[in-house]
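Note that this is a trimmed complex: some chains were dropped, and none of the rest were shifted.
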Amino acid sequence: MNASLVLQNLLSPPVLFFALGLLSVALRSDLEIPAPLPKLFSLYLLLAIGIKGGMELHASGLGGAVLLTLLASLAMAVLVPISSFAVLRTRFDTYNAAAVAAAYGSISAVTFITAETFLGALGIDFDGFMVAALALMESPAIIIGLLLVRLTAPGQPGRAEGLRWGALLHEAFLNSSVLLLVGSLLIGYLSAAFSPAGLNKLLPFTEQLFYGALSFFLLDMGIVAAQRLRELKETGAFLIGFSLLAPLLHGAVGLGVSLLLQLPQGDALLFMVLCASASYIAVPAAMRMTVPQANPSLYITSSLGLTFPFNIVVGIPLYMAAVQRFIPPG
Amino acid sequence: MDPMKRLDLIVSERELDRLCEALLKAGAPGYSVLRHVTGRGHAGQVSEGMEFSGFGANAHVIVFCQRDELEAIRAAINPLLDYYGGVGFVSETNPL
């Protein structure tokens, strides 16, 4: 594996700020980014990648590769939680196994964004429609997770099942991060088509600040991830192992699919990262409400405390090395 | 004036809307909500660190009600606290 890729990733400002966040918790410093400032950056990042993706979608159009890629994304978002559930169910009850599985079936937008900036630093292109894949892969796992509970849990409480489903679909497809991402994607597309002057005036906000905002947000993510690590005892060795092996496995499957679809290098990396990352935003929030029997410290600690740092620090350059090995440059 | 009751409910912010709806349906004359409450209970530590994710911290809901309104509220709220977690307490109080 290419050591310079690892170094180049490790020594980029966003990853260094992430490390600073981890370190500050390790040193028990009182550095904190008080709420709701992290929310500001998280909203901003979703808005900005939405706009960028929409703009590029408009530039590139919806070709045949697009639809196949989106279909493959959807398939991964359905298969990953099912197979993860099968593995996790060997150690956890239905509720916890389903909740963790749902997290791994969904995606981490920040991991995706960090991979994008990594590609930017390497000068490797990628397609705007990958943001649509990101949006598409966020929600299905929530549905699958709840279906798994419904189908396998002994004696489900019968309260208001119909109503619950409405709430669930709502939670899955209209939660704030999906709505903001899809909305910004559409706005980027529409204004690229009809109001290019307006879009141009938006770019200093969405593009020039992007890298700095990502760095700032990763500082906070480092703090939050490290705080989660304190709960590792509760997590147990099995789940720790799962958190570190699942991204490798899912990433490898993602690479296989990318080869089948003949994706170019940039898109392949992003697809791998989507498969390999786990959600700590939309899915936990949905699971808290729909599967309150599951223990949040299991699904949040594994996705946010372990898989997320793993992908940011080691995963991305590793996946890139694999991409460069199997896919010829553009 | 007659003595009244004061309820203190502490639940996850995710369940707040549901709780407030239930309160109104059960006939509570009003309520007040303080969000961004952190703490520790059976389910472990709750911090504000995940706020950006929509996961949220806890909320503290205060209800002042007549004694005879209490029973209906209790019947509506206790099942929610049992299912989702959170705590609920009642004390004596008087209008100022």
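As written, the chain order gives the labels A and B, with residue 1 at the start of each chain.
As a convention for this text, a contact is a pair of C-beta atoms (placed from the backbone, for glycine too) under 8 Å apart; a residue touches a chain by one contact, two chains touch by 3 or more.
Being a predicted model, the structure only gives us computed values, none of them experimental.
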(request) Can you tell me the subunit counts for the whole thing, written with the labels shown? (result) A x3, B x3
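Note that in this section only the chains that are shown with their structure count from here on.
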(request) Please work out the Cα centroid separation of subunit A and subunit B, and write it as a whole number of Å. (result) 33
(request) Under the touch definition given earlier, write down the residues of subunit B that touch subunit A in their complex. (result) 12, 14-15, 36, 43-44, 47-56, 83-85
(request) Spell out the part of subunit A that touches subunit B in their complex, as residue ranges. (result) 34-36, 38-39, 41-42, 175-177, 220, 223-224, 227, 231, 234, 280-282, 284-285, 288-289, 292, 295-297, 300
